[in-house]
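All remarks here apply to the structure that follows.
Note that one protein chain is taken out, while the other chains of the complex remain in position.
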Amino acid sequence: MDKMFFQMMKPELILTGLIFIFLIAKIANRAEDNKKFLLFANILLILNCVAGFVWTPDWSKGLMQGVLFDNMYHTTPTLILEKNILNFALVLISFLSYDWLNRGKNTSEFYMLLLSSQLGMFFLLSSGNFLMFFLSMELATIPLAALSNFDLDRPKSPEAAFKSIMSSAFASAIMLFGITLIYGTTGAIAFSDVINNLMPGSPLQIMGFVFIFVGLAFKLSLVPFHLWTADVYEGSPVPVTAALAVLSKGTFIFVFASTLFTVFPVFFGGWERMLMISIMITISFGNFMAVRQNNLKRLLAFSSIAQMGYLLMGMMGGPDYASGPTAIVYFMVIYVFSSLAMFAVVALVFDRTGKDDISDYKGFYQNNKLLSWVVAIALFSLAGIPPTAGFFGKYFLLTAGAARGDYYLLAVACLNMIVSLYYYLRVVKAIFIDKSETPIEKIKVGTLNATTMAICCAGILIIGFSGDVFEYISGFFMN
Amino acid sequence: MSASTIIFYILAAITLGGAILAVTSPKIFRSAIYLLFSLIGIAGLYFWLNYEFIAAVQVVVYVGGIVVLIIFSIFLTAGAGGDMKDPIKVRSLFAGLACLAGYCLVYYVIQRSEFVAVNQPSIGSEVKTIGAQMLSTTEHGYLLPFEVVSMLLLAAMISAIVIAIKTRTTK
Amino acid sequence: MTDSLALLLVPGLPFFGFLLLSIVGKRYFPKQSGMVGTLLMFATCAIAVITVYNYFFVTGKSVDGVYQHIHAYKYVWLPFTDTLSIDMGAMMDPISMLMIVVVTFVSLMVHIYSLGYMKGEERFAIYYSYLGLFTFSMLGLVLATNIFQIYIFWELVGVSSFLLIGYYFDKPSAVAASKKAFIVTRFADAGFLIGILTLSYYTGTMDFDLMIQKLTMPGAELTAITTAGFLGISALTWGLLLVFMGGAGKSAMFPLHIWLPDAMEGPTPVSALIHAATMVVAGVYLVGRLFPIFAMSCPVALDVVAYIGVFSSMFAAVVACTQTDIKRVLAYSTMSQIGYMMFALGVSGYGENGLGFTASFFHLFTHAMFKALLFLGAGAVIHYVHSNDMKDMGGLRKHMPVTHIVFLIACLAISGFPGFAGFFSKEEILTAAHESNPVIYWCALATAGLTAFYMFRLYFSIFWGKTYHAHKKDDHHADDHAHHGEAPWSMKIPLIILAILSVASGWISFGSFVSSDGSPMHTEFHLSAAALPVGLAFVAIAIALLMYGKANTMPSRIATTARGLYRGALNKFYIDEIYMFITKRILFGFFGPIAAWIDKNIVDGIVNFLGMASENISDTLRLMQNGKVQNYAVYVFSGLLGFVILMVFLWR
Amino acid sequence: MKDIGLSHFLIVSTMLFFIGVYGFLTRRNMITMLMSIELILNACNINFIAFNKYLFPHKLDGTFFTLFNIAIAAAEAAVAIAIIINLYRQRKSIDAEDADSMRL
Partner (left out) sequence: MSLTLLVLIPFLTALFVIFCRTNEQVKWTAFIGSVAQLGTALFMFFDYTMLRKAGQNLQFLYEENHVWFKSMNINYHIGVDGIAIAMILLTALVVVAGVLVSWKVEHHTKEFFLLLVLLSTGAYGFFISLDLFTMFFFLELAVIPKFLLIGIWGSGRKEYSAMKLALMLMGGSALVLIGLIIVYFNSNVNGQHTYDLIALSQNKVDWQTQLIAFPFLFAGFGVFTAMFPFHTWAPDGHSSAPTAASMFLAGISMKLGGYGCLRVAVYLLPDAAQHYSWIIILLAAIAIFYGSFATMMQKDLKYINAYSSVSHCGFVILGIGMLTKTAITGAVMQMVSHGLMTALFFAAIGMIYERTHTRDVAKMGGLLKVIPFLSTIFIIAGLCSLGLPGLSGFAAEMTVFQGAWQRPETYARLATVLGCASIVVTAVYILRASGKVIMGPITDEHHKHITDAKWNERLAAILLLVAILAIGTAPFWLTDLLNPGSQEIMNQITAR
């Protein structure tokens, strides 16, 4: 229990602390002054985010990895970076959920669950053993599924929660079976031991690995394990959708990559191909399914599926290609900004008008110029159009995808960008070009929402140009 | 064939039979009861393997907790007596075939795999050992998962309360 | 004044006029712009005459009495490669000198004439600026040192011709005619261009002198160009024929002549300048320019020139006999005369045997005078009658005596009446033809007879025959006539000058100035040879007098007797219709729609199909998403099994 | 004890797993779906215990995994049942086929 321990466990400890603070606040304050509470919560979250950057473990002693609890918990500079990204995203999500929470009643519960989920994600990132891995994965998933139900009066909300929890339970169970097989063949659940005992070519291990792969792929909504995504996105309250799209996806992509690279490198030859097929069909299906989508949230869901496919291309460069993981983290940062900008607007509009169809957005520009530009910038970033950061992110991912000469993959991914542009442009078209008799009225944007959008847009416009961000991230992967 | 072997087969039969009936029985309440049998059978298997503590936990949590919860929820929702709707034919067929195929696949792989046991003395599964390790932070210590699970249970509790609490009706 | 400055000024002044009048003149001195243009033209003409005089009598001859090719100046305008470049320059040699005199002089005449003829036109300044542009282009053309330079100005004369034909742009027929003229010549020019490309590729130069040198002297280039071939014809022949195609287009040789009659929609002075005296002889000039190559290296091409020339000549003469629009008659006559020049070149040899060459340019020169006169005279008539049609005319000799006289002179000149200019040049041509090719000779002879016939048919129909009743239709016209009488002096003076020259120009000893190789050519006059054509001309005139001297029914009787021929000739042997069929129906009516259809339905169709297909794919794929969570689980499970099978059995 | 080897347990657990999967895929009642999930989890637990017992008795990894699994299963079941009850309140149906208002 030395200083290092606290430094390393700091993100989790703070989160746990926050959860209890909220719990106490809930119990103590029966009046539920929502506004005050929200202010309080947001400040705490900002502090949490800031805290991530200070008093970090001292890596200068040549120590690149901190291990605690008999290898169950480990942390590295990269993981701390990832946690910081997630913390930051959490702040933005909290900002954009302000309006929605302000009217609802379960504010503190929302925060408790959200933070629990976040805690789970942090543990997941840091897990050094399959037990922690599985436990924290459940901790990350179950509260989010419950959160999906937080629009208690909206019939779609429990349905989304139901789909979410059932599918994820199923996927977890499959994954668990895979873990048992790995355990049975290696005799260990700690990653370090598992790695040592894995034998290339052992069918049972491979089968166990595939089960685990599928479980993770489900969380990442790779095709064909993606079908829950759109429904859950649509039914959940928009802030929860944002959390699902950003936090959950963000975590799992890191976990996916690190698991595959660090735990199962012996199967690289196999999972590389599996991954390639997954990426191809994920990108294609995700994009094609979005083409005819009229619901904006569902469209974003499919788009996020496709984006996951692009993100995974960063892994195709193989273990030796340092720019691959860099590109993943880099794009993830960009993706946080782009999606959250988009969700901020969607949340706002949905909150005020209850409209979330693309056709509802017709003529949106007539009354809401700034919001429209935010949407446009966010969508262009998602589509990978310069000068937005999405362009750079996607470019580097595509580059990484082709690093080992997988030109088919590259071609499929590139050509899919056309399809993706099509549906993004449909939204842009509805907003800017189409005329409507009854356009959405002028929407007043609250301070926090405006802040979110401003931060996101600034991020989208700046990150790409500044090569330093990329180099900074790259520094974590260059050894 | 020794007695323990016969007991194993009986337990296995209870487990599997209960499971099969649980997933096929048209009446939901019966389904839950079959599930109960199956879970008890599994607890029996644990006993059979001398994992008494796990078996006890299985009985307490599953049989005493989860199945009861399920039965409560059955009463809360559909009522216990009626027949459930028939499963969708095509999907059942497909699922059945897929499961069969999957089973064959896994079985095939398991059969072809060699399992290598370690040549180390058994640590035993007494409650004492389990308890000591559960709260230890050093080697073979499971304090961290224990805490994580506690957070999970807290979260689950909060979720369940918020979602299921009765006062929240429409409007 | 040095030659180079003079030769800069000669095309420069008209161009300056064009800029001045089109940019400034149109707005600030529309009324005076005619005078400005004319003065500039006068200056140009004066400089040109002085320069030419200088060339022929002072500087042009080398010590051995051969006229030199002198490059007055030459600038690289557009370099292609190290050797190939388009140069802008001025070449002084007999034919270019001859041409600048003809061009500036006729242009001056037309400028003066137009002062009266075009008076009161709304776009008076524009008219003069166009004339300036044309003169500039034509001068640039004739002075060219470089085959690509000639092409450039070739195009420019084309466009000025287009602009001038379409001068009355609100008249649909004028617009159609201008388009036709431009497109037909453009078509020919495409051939010309390819010809240039071919020749320049093999010779590695575009300079005339160098090119001629390389293609007439035995050498690597000549070997290369004669051995290379396409479809069994050597590259040289291709090149020359394609170049000739350009010339034929501009000079309205059969079958590219169809634009010329229609071009008469332009103002009559324009017809005189462009479509009679200058632009249309550019083809002859072009062939003359490359004549050494034709004559020395590629007699096949020269034969083609000869046959096309003589056929065009005869064909046009036949058609001219039946036309009733006086300008069209003149247009066909122009075509016929240019055909003369063309086959004269075609039958000519080089050097000693170059009588045809000299004759051709001689005829070009005289023809410019009398044909300009004919057109301007016709213009005066039209000005008076307000109609182009012979049927509206007759017995005008009393009304417009000056015009009558000069017109008669011109008709005599063109018919080859002894003593008039046309007689001399035509005799030379016939002599040359007689010496080389009997078929061509007899055809030419027949044509000469026809020429005399239709010219006098024209003459008699206008000035004789029925008495003229001007005021049939309405009083408004009557007032007009009462006011302006015959023609203002500005129109009469050019007529008179040209009439004098139509007689006088024949008496020049042309051969001592212009010949195929620059050394003086001695031409002899043979009475025996002249007798036949002159006799024929007399007979033809007599027939014309018989038929058209007085109003009678003979023409229509003859027309009914030889109905087929008459119909054919009247309708220009349906060449226009054939063209229309080929272009409108086949090219534009068949390929055009096919291209458009392919574009819309196949190329664009594929794009749209891709769009539609992706929407359909999307719709199909979306069926996966049927909202039932167990279905989703089925997909998950299948995916799992699939991956397990792949991984365990394939990719271990 | 000697007749019954690891593979017997594995066969039982695998069968249980696929029975659970079958149930999950086919039962239309949401609660029975949940029950199927429990079966699958139990199959995994059997695996863990059996492996622990037969192969790796020197450590308690499998045992602990099973213990925590049971806790997870409970938590999951609690949340799932809460959600199902909420859904039932709104839809008056616990047929999984009816929960398809969001589709395509």
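Each chain gets a letter, A, B, C and D, in the order it is written, and its residues are counted from 1.
Quick note on the criterion: contacts are C-beta pairs under 8 Å (C-beta built on N, C-alpha and C of every residue); 3 or more make two chains touch, one makes a residue touch a chain.
As the structure is a computational prediction, the values presented were derived from the model and not from experiment.
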Checking the contacts here: which visible chains does the omitted one touch?
A, C
For the chain left off this view, which of C:35, C:233, C:562 or C:596 is in contact with it?
C:596
Touch criterion as defined above, residue of A:46, A:67, A:277 or A:414 at the omitted chain:
A:414
Sites on chain C contacted by the missing partner chain, in the whole complex:
76-81, 84, 86, 148, 151-153, 155-156, 159, 162, 166, 169-170, 172, 175-176, 178-179, 182-183, 186-187, 190, 193-194, 197-198, 200-201, 230, 588, 591-596, 598-599, 603-604, 606-607, 611
Please output the residues of chain A touching the missing chain, sorted low to high.
322-323, 326, 380, 385-387, 391-392, 395-396, 398-399, 402-403, 405, 407, 410-411, 414-415, 417-418, 421-422, 425, 428-429, 432-434, 467, 470-471, 474, 478
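Quick note on the criterion: only the chains that are shown with their structure count from here on.
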With contacts counted as defined, which of the two, B-C or A-B, has more C-beta pairs across the interface?
A-B
Distance between chain A and chain B based on Cα centroids, please, to the nearest Å.
31
Could you give the separation in Å between the centres of chain B and chain D, each centre being the mean of its C-alpha atoms?
5
Multi-partner residues in chain A (2 or more other chains touched) are 131, 135, 138, 142, 145-146, 149, 152, 158, 161-163, 166, 170, 174, 184, 187, 203, 207, 230-231
For chain C, which residues are shared contacts with two or more other chains?
622, 625, 627, 629-631, 633-634, 637-638, 640, 644, 648
Residues of chain B defined as touching chain D within the complex:
1-2, 4-5, 8, 12, 15-16, 19-20, 22-24, 28, 31-32, 35, 38-39, 42, 45-46, 49-51, 53-54, 57-58, 61-62, 65-66, 69-70, 73-74, 76-78, 84-88, 91-92, 95-96, 98-100, 102-103, 106-107, 110-111, 115-118, 120-125, 129-130, 133-134, 140, 142, 145, 149, 152-153, 155-157, 159-161, 163-164, 169-170
Going by the contact rule at the top, pick out the chain C residues touching chain D in the complex.
622-623, 625-630, 633-634, 637
Quick check: in the complex, which residue numbers of chain A touch chain C?
162-163, 166-167, 170-171, 174, 200-201, 203, 206-207, 209-211, 213-214, 217-218, 224-225, 227-228, 230-231, 267, 269-271, 273-274, 285, 288-293, 419, 422
